[in-house]
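Removed from the display is one protein chain of the complex; every other protein chain stays in position.
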Amino acid sequence: MTSHQLNETDAETGSWFPVPADEEVPDGLRKLFAKARERIGFVPNVFRVYAFRPERLSAWFAHYRQLHEPTDGLDAADREMIAVVVSSANGCLYCLVAHGAALRTELGDPVLGERISYDWRRAGLDDRRTAICTYAEKLTLAPREVTRDDLQSLLDVGLTLEEAWDVAEIAAMYNLTNRMAMATNMLPNDEYSAQARPDGGGGELSGEA
Amino acid sequence: MTSHQLNETDAETGSWFPVPADEEVPDGLRKLFAKARERIGFVPNVFRVYAFRPERLSAWFAHYRQLHEPTDGLDAADREMIAVVVSSANGCLYCLVAHGAALRTELGDPVLGERISYDWRRAGLDDRRTAICTYAEKLTLAPREVTRDDLQSLLDVGLTLEEAWDVAEIAAMYNLTNRMAMATNMLPNDEYSAQARPDGGGGELSGEA
Amino acid sequence: MTSHQLNETDAETGSWFPVPADEEVPDGLRKLFAKARERIGFVPNVFRVYAFRPERLSAWFAHYRQLHEPTDGLDAADREMIAVVVSSANGCLYCLVAHGAALRTELGDPVLGERISYDWRRAGLDDRRTAICTYAEKLTLAPREVTRDDLQSLLDVGLTLEEAWDVAEIAAMYNLTNRMAMATNMLPNDEYSAQARPDGGGGELSGEA
Amino acid sequence: MTSHQLNETDAETGSWFPVPADEEVPDGLRKLFAKARERIGFVPNVFRVYAFRPERLSAWFAHYRQLHEPTDGLDAADREMIAVVVSSANGCLYCLVAHGAALRTELGDPVLGERISYDWRRAGLDDRRTAICTYAEKLTLAPREVTRDDLQSLLDVGLTLEEAWDVAEIAAMYNLTNRMAMATNMLPNDEYSAQARPDGGGGELSGEA
Amino acid sequence: MTSHQLNETDAETGSWFPVPADEEVPDGLRKLFAKARERIGFVPNVFRVYAFRPERLSAWFAHYRQLHEPTDGLDAADREMIAVVVSSANGCLYCLVAHGAALRTELGDPVLGERISYDWRRAGLDDRRTAICTYAEKLTLAPREVTRDDLQSLLDVGLTLEEAWDVAEIAAMYNLTNRMAMATNMLPNDEYSAQARPDGGGGELSGEA
Partner (left out) sequence: MTSHQLNETDAETGSWFPVPADEEVPDGLRKLFAKARERIGFVPNVFRVYAFRPERLSAWFAHYRQLHEPTDGLDAADREMIAVVVSSANGCLYCLVAHGAALRTELGDPVLGERISYDWRRAGLDDRRTAICTYAEKLTLAPREVTRDDLQSLLDVGLTLEEAWDVAEIAAMYNLTNRMAMATNMLPNDEYSAQARPDGGGGELSGEA
């Protein structure tokens, strides 16, 4: 038996798997790519890399996108916050950069978004968000120890049962997504680094401490 | 603000969330339930519990079922083995009992299946399965440390690139599924405990050591 | 100096050490073996493997057997439960299979026994058994952090001082036994897998999830 | 005995300790503050917070500043990289934001600098920087296991003995500094978030994944 | 049900359990106590504390004492070294003080004995002792990961199969003993601190660093 060998790492996306050219991608996904280009100006590398298995990408994305639908008690920023807290606990570069950018945008607060990506505990979050982050981190790092009381703590800060379920399902989903990103070696598109930063930065010397 | 309170834990499934009665379940899922009853004689509790959010169940299951499609180099037993190894690393009761039963069945070896569920390292697996379990456990417990060499190790034991991807995606998926099971407190149906056991056991005294 | 080399792994017991034939075993142990055969139909592999050092086996077993003597407040099932909880925390294949079988038998509840072996926290145990499992797991995983209050928690659920001591000593003993099993690579006898399983299983298809 | 009570958390710096007003700060430090204002436009919060104990700040800073003196084989960017890798291993918000900005500046590469702050392993570093990061992370997380071979690995990528010492001393220093930042609850100045970001970002929508 | 309450902690031994007076101790143990007094001038607290359950003490000690019988390739100092390495990994105060004293004595080297008790890796041990300590620590901290190669590493430094078994069984035994010491809160007799120290110390000022 001659074993298969990995190709060179894909220069653009970082992937250790073959990355299909645009014209090789099935129609359904090509529409998804086009829509992304239209909305944000580029195709996120998660799409390009996952397109090695197009049906899987479609199935994953159909599930994933449901979880980012905002509700009254768990808005778009809250949902990105959960993504970032889980990705920080797992140490996922792709998701921290891509969803870090999304979090800064949705919060409309680039400083707060960056803080959450490094340490949500010291980001000055209110009780509601603290309860959500606490739950998401625990489900990520010590799922066996999650209790009924942990679930009740989400209701106690005003979430509905459905929203509490969403906190759990978003956290669970990023435990899948983080691992796909790290297993394939996805790198975040450079564009994310520039998104939703404070004005007036760009290029001066950094501080001494 | 009056916060919501959890109901009593559902006696049959263990769920901390409301469990819809059969007649409340949407048509699509009712067919899924019926098919399960036909094939295995009961509705797995994961279906009943996840049906609190029917569209989520449909989306998750559409993704999940793709991952259990056997291929030449990664058969049904191998795929259940990955499920069990990940569930053991995460300590997920529901998945260890339900997929432990599936693994015993697919292997056609109740002793080996049980051993894998407790410690795959001492189950006497061959090099191919050892490489698969090693990868799945590492992606579960230390995803940040997974390298290109880890991926190549799957190709080295004869997997195709697609099958190596499947090992990663199944492992990633059970990191989602385990967390949903633990977040909702799903309990495995009693029926699993009886499936695919060796003959001639049933009820005698246990050994002294 | 020419260093010693390990023999082939013993096919029947898994041992990395030489396993004495029945006729090489000293008289005292031969009686022990015979008694086991009579009671349960086979000689547990722990006896065969440990018989490489017959005086050690005798000394260990003389201590060990005292710890499984039931008392009013800590019956045979409770003692097997401690064995299983410690073995689960340490991940000991031999003891999980062998004492898992004993636990199912003593409980007279194959489903509950299996659940405890995978995750005692979700097995639906009452307060008394929860306190016992909590203590045994903590003494196993974080012995330095065990406090006087932890000990009092055993008295608070009705145990006598002697029974609280027994919880500690059984847990301590399985920390020895698990390590002997893993250091020698003991494999559980196949017979355990069949013991005390629910009726009506055996061989059908597994569930889909 | 009446115990002391903490003041309100300082709004500007986050400190749990009293933060001296500018005019209360001793002369020597006032010069340091002025110099910072001149060079980077603001006084880093580490100075304001540490000024509660002015002689300590002077002593710490006199040691600390020596460690950032660049050499031929370990330049300013390399030294900031060590700061960021240690701060990431310890999860220190203040240092990740402040030295993350410095690292982006010194590298002249905002994307690479951000990547290192989230996961240096996937940042595409060359062998020399990989060896340095590996050593700094190990000395942070498992100092007892650091060996002579680990030290030799720094010389093997071209560092002098003095530069290898510097890698260790910088890593050790940030293990002090990170803990002072977290013990006092220092928050990074908002200005850091804007420094050395890529052009053309600012405010658009984030990507969908 | 009125639950039992712990007595005051025993002033002399630290025990959280009742400590029998000398005259309450059964004959067999009284001889053991007398022999200890004769040989070392005092009764080790492990005997006093464990005497709450006299038959257990007898059984444990009958097993334990076998393991300290020296052999050509694993002498008394080596066996105490294993005790100390395991006790250090578990953080057991009683055993570190009591067996630390025994190790200093058996080695005839108070400095080396003290070093091993704090960090065997930096104590300058030869290859044989390094292999033994490596094995004992791994069996203590990561028993599931112990392999056949780990066992062979003991034979490779000249141990017989029986001595390699002894390394494992001594390590396993101290995993029991450490937990009994911590579960009962045994404190070491003061006398141990004075045993086998270097000459010429006693009472001067300590160093500045």
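By written order: A, B, C, D and E. Residues from 1 in each chain.
Basically, contacts are C-beta pairs under 8 Å (C-beta built on N, C-alpha and C of every residue); 3 or more make two chains touch, one makes a residue touch a chain.
Just so it is clear, the model here is predicted, and its values are computed rather than measured.
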(message) Checking the contacts here: which visible chains does the omitted one touch?
(response) A, C, D, E
(message) One chain is left out of this view; which of D:Val97, D:Ile132 or D:Ala171 touches it in the full complex?
(response) D:Ala171
(request) Name every residue on chain D in touch with the hidden partner chain. (result) 1, 3-6, 9, 16-18, 52-53, 55-56, 59-60, 62-63, 66, 90-92, 139-140, 143-144, 146, 148, 151-152, 155-162, 165, 168-169, 171-173, 175-180, 182-185
(message) List every residue of chain E that touches the chain not included in the displayed model.
(response) 14, 36, 39-42, 44, 46-47, 61, 64-65, 68, 80, 91-93, 96-99, 101-106, 110-111, 114-115, 117-119, 122-124, 182, 185, 187-209
(message) Under the stated touch rule, tell me which residues of chain A contact the chain that is not displayed.
(response) 119, 121
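By our rule, only the chains that are shown with their structure count from here on.
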(request) Starting at chain A, figure out the least number of steps needed to reach chain E through touching chains. (result) 2
(request) Mind checking the centre-to-centre distance between chain B and chain C? Centres are C-alpha means, answer in whole Å. (result) 26
(message) Roughly how far is chain B from chain D, centre to centre by C-alpha average, rounded to an integer in Å?
(response) 44
(message) Give me the residue numbers in chain A that touch at least two other chains, ranges are fine.
(response) 91-92, 144, 182, 185
(request) If two chains touch, include that pair; go through all of them. (result) A-B, A-C, A-D, B-C, B-D, B-E, C-E, D-E
